[in-house]
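Removed from the display is one protein chain of the complex; every other protein chain stays in position.
Labels run A, B and C following the written order; every chain starts at residue 1.
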Amino acid sequence: MAKNIKKLLRAKGFKVMMIGLWRDNPVFCMLLGICSGLAVTNKVENAIAMGAGVTFVLIFTALTISALRNFIPARVRIITYMIAIASFVIIVDRFLQAFYPVIREAIGPYVGLIITNCIIMGRAEAFASKNKITHSMMDGLGVGLGYSYTLVIIAIVRESLGFGTILGFRVMPDGWTNWVMMAMAPGAFFVLSIYLWITRTIAGVESKE
Amino acid sequence: MNFLPVIVMNGILLVVTVLLTIADRVLINYGECKITVKQEDQEKEFVVEGGNYLIADLTANDINVSSSCGGKATCGYCKIKVLNGGGEILPTEEIFMSREEKHDNMRLACQVKVKNDINIYIPDYLTTIRNIVKNRSYDPKLRWIFNITDLKKEAEDDERFVTKLDKSEKSRVEEMVDAYRNTKGALIFILQEIDRTYGYFPENVLWYVSQLMELPFTHVFRVSTFYNAFSLKPRGKNIIRVCMGTSCYVKGGNKILHSLENKLGIKVGETTKDLNFSLDTVNCIGCCGQSPAVSVNDDIYGYVKISKVDDVLKKYK
Amino acid sequence: MGNLLTIFIAAVFTHNIALTYLLGMCPFIALSKSFKTAFGMGIAVIFVVTLTAAINWPIYHLILVPAGCELIYYIVFIIVIAASVQLVEMIMEKFFVVLQASFGIFLPLITVNCTVLAVSLFMVLRSYSYLATIVFAFGSAVGWMLAILIVAAINEKLRLVSDIPKGLRGPGIIMIIAGIIALAFLGFGGMVRIQ
Partner (left out) sequence: MKVLKIIIFVVLLGSFFTTLLVAINHYTTPIIQKNEELKKKRSVLDVFDISYTKENLEDIFSDNIEVVQKENKEFYLSLSREVAFGIKGSGVWGPIKGIIAFNPDFESIKGITIIHQEETPGLGGRISEEEYLAKFQGKKVFPALKIVPHGKAKAENEVDAITGATMTSKAFEELINNQVGEYLALIKEN
């Protein structure tokens, strides 16, 4: 099991992110999930909570859709997906409210917006509706981890520059003046675009090998 | 426990389903539509109920079209070629299409609504990428080791293209590639060489070049479809190019073109059935002083008149 | 009246749904390559957001709250959104063919656009009245359209004249443009206050 996860992390979460993702590659483009992802990356803990929530919803939606894939009537396909996704999102929401109220308050309505996170619909439609349950769940886990990864990387940059801390621990020297813009909306755009720039350039280099 | 939500939920679901079903019956009724799918190695035909998006019907009939956004015209991966039916290209798709693709009537399967019989073609260079997606979906061993080198390997393993070339042809292509291997911008020289040898780009030769050059096929394909002078279709022995530059145009270049079209029975960009002539336009051949000008292969004819067209053609028959 | 105006201005400028809340980003990136497409999408978003908020408000306040079913409002909202978009699309296809060609085609793309659901969620969160909800929904959508139009217009010109580093082309540069515009929109901060 541990070996499997290791393999998965190495192959899916990273290689696809770094190599597959930034080329003309038809697996999945990370740009699909940024809607609710960008807004919560101002603190690492929020990013982790969001990533975990999305991963949870991805896995269980995959489970549901995959199990029902032979029974879903074509006319109500999308509605079925939405019922499943929204239910799991509500579970995540209640769970956060009960056990992590501080994080829940910080990311507030964005938890609900996991429903419209394109990655989940995309995976349900493109993968889970055609594949075995175990494969679909593994796929959900892989994609979810890949997504969480990116959020955390962006959040680390934004939190350390914007608040001088990472996960609440001070990392910047004492003289550091917080770069307020990083914690606000424009910072999210800038950090993501630089992240894209770097990863795409790396991917470009690798493709020439 | 309060079970009211269950009742309310089902009530709302019922209303929604009934509304949609009624709307379905009353508003959308296209009847049955026939979808014909052509791929390089197979042809498939099936009848579906109209009103759905093409991608849904294809998936339902076991034809894998890759998509990562779930049919929202966001990823642009579900490209197919529509031969007839399907209507005009939508603005939502245009941004994903190159000029060449638009011209070829490429569409996104998630944006084409099936309203009548439709006839599509899924080109092989798209399925090669797709095979991996397919493998990725079905073969548990291949699933997690997917990356670019696999893509290349897949193309190499795909002997279909390369085996079509016999040995002498292979060595001819190898020679051409070797001659330019260390030159900057080698690909374009090699392509020019191929154009001179074959008169067009046979698909299997391009595949072989991409292998020899260790370039993705898509890259070779991109370059070879960019220039007007190159063609993917077989070309005539003699290529007629009518100048459409400003001065030639003013002096009646397009009348010359029309008369050539009539005489040869082909349109611009096409080739006569006997493979003797291909007809093209060109934007300037540097003979503005002798306009209107027409070039056939490397010969240039100035002051062309409609009455003289026949004389010119005769020389090459 | 003054209150409604405040809500409208807040939704368009100070609390712009795309640039402050970072919502509706997927179509934002995909469609901000051409002004024309962005315009069509913007109109469709305005229509759908206003319509669904107008339907969701009574469902929430007249059915869910009296029945004590606030728990399931996420599901109900998203289903209402999906169903109404589908219905509108069908109606349009049947009766308004011209409209369908110009902006109806964007409708199915909007079903899972975060903007639509977000507006319905915010309306609950801020406990707006019916009128305020509609103004807020309309304003948010106008704000979204404004943002995408600005970015699309800049991007369209930028692509013609500038030599953008390879890795930054496409989504990268759009994010930077959006970031700069978001920075500019921060200047509206404090213009109006919302509860």
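Methods note: contacts are C-beta pairs under 8 Å (C-beta built on N, C-alpha and C of every residue); 3 or more make two chains touch, one makes a residue touch a chain.
From a predicted model like this one, the values you see are computed outputs, not experimental measurements.
The undisplayed chain touches these shown chains across the complete complex, A, B, C.
Annotation: of A:T41, A:T55, A:S87 or A:T116, A:S87 touches the absent chain (contact as defined above). Only one residue in the set B:N2, B:Q42, B:S168 or B:S307 touches the chain that does not appear here, and it is B:N2. From the set A:I79, A:M121, A:I153 or A:L192, the residue in touch with the chain omitted from the display is A:I79, counting the whole complex. Think of the hidden chain as still there; on subunit A it touches residues 42, 68, 71-73, 75-76, 79-80, 83-84, 87, 90-91, 94-95, 97-99, 101, 105, 162-163, 178, 180, 183-184.
Counting the whole complex, the residues of subunit B in touch with the unshown chain are 1-3, 5-6, 9-10, 13-14, 17-18, 21. Mapped onto subunit C, contacts with the missing chain fall at residues 14-15, 71-72, 75, 189-190, 193-195.
Just so we're on the same page, only the chains that are shown with their structure count from here on.
Ranking all chains by how far their C-alpha centres lie from the centre of subunit C, first place goes to B. The interface holding more C-beta pairs in contact, when B-C is weighed against A-C, is A-C. In whole angstrom, the spacing between the mean C-alpha positions of subunit B and subunit C is 36. Each chain gets a centre from the mean of its Cα atoms; for subunit A and subunit C, those two points are 22 Å apart. Across the assembly, subunit C contributes residues 26, 71-72, 75, 79, 83, 112 that each touch 2 or more other chains. Each of residues 32, 79, 83, 118, 121 in subunit A touches at least two other chains.
Residue ranges on subunit A touching subunit B, taken from their complex, read 7-8, 11-12, 15-16, 19-20, 23-29, 32, 74-77, 79, 83, 118, 121-127, 129-131, 135, 138, 142, 206-207. Considering their complex, residues 2, 4-5, 8-9, 12-13, 16, 19-20, 23-24, 27-28, 69-74, 90-92, 94-95, 111 of subunit B touch subunit C.
Within the complex formed with subunit A, the residues of subunit B that make contact are 13, 16-17, 20-21, 24, 52, 56, 59-60, 66-72, 74-75, 77, 129-130, 133, 136-138, 140, 143-148, 216, 218.
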